[in-house]
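For this depiction, one protein chain was excluded, whereas all remaining protein chains were kept in their positions.
After this line comes subunit A, so read on.
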Amino acid sequence: MSNDSSQSPPDRRPLIAFAWLWVGAPLAYGVYELVQKATKLFTG
């Protein structure tokens, strides 16, 4: 194994995806509830 490959930093993409999902999922729930409530302005 060459030095170059042993020193390459780990792939962070799974961690990035997990981190954004962690914060994105509850935010999506909040936005969904918001949209439900906002439609009442137009439906009475």
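Methods note: a contact is a pair of C-beta atoms (placed from the backbone, for glycine too) under 8 Å apart; a residue touches a chain by one contact, two chains touch by 3 or more; residues count from 1.
In this text, contacts and distances are computed from a predicted model.
Going by its UniProt record, the hidden chain of the complex is named "OFA family MFS transporter" among "(2Fe-2S)-binding protein", "Methylated-DNA--[protein]-cysteine S-methyltransferase", "M16 family peptidase" or "OFA family MFS transporter". One chain is missing from the display, and on subunit A it is touched by residues 7-10, 12, 15-16, 19-20, 22-23, 26-27, 29-31, 33-35, 37-44.
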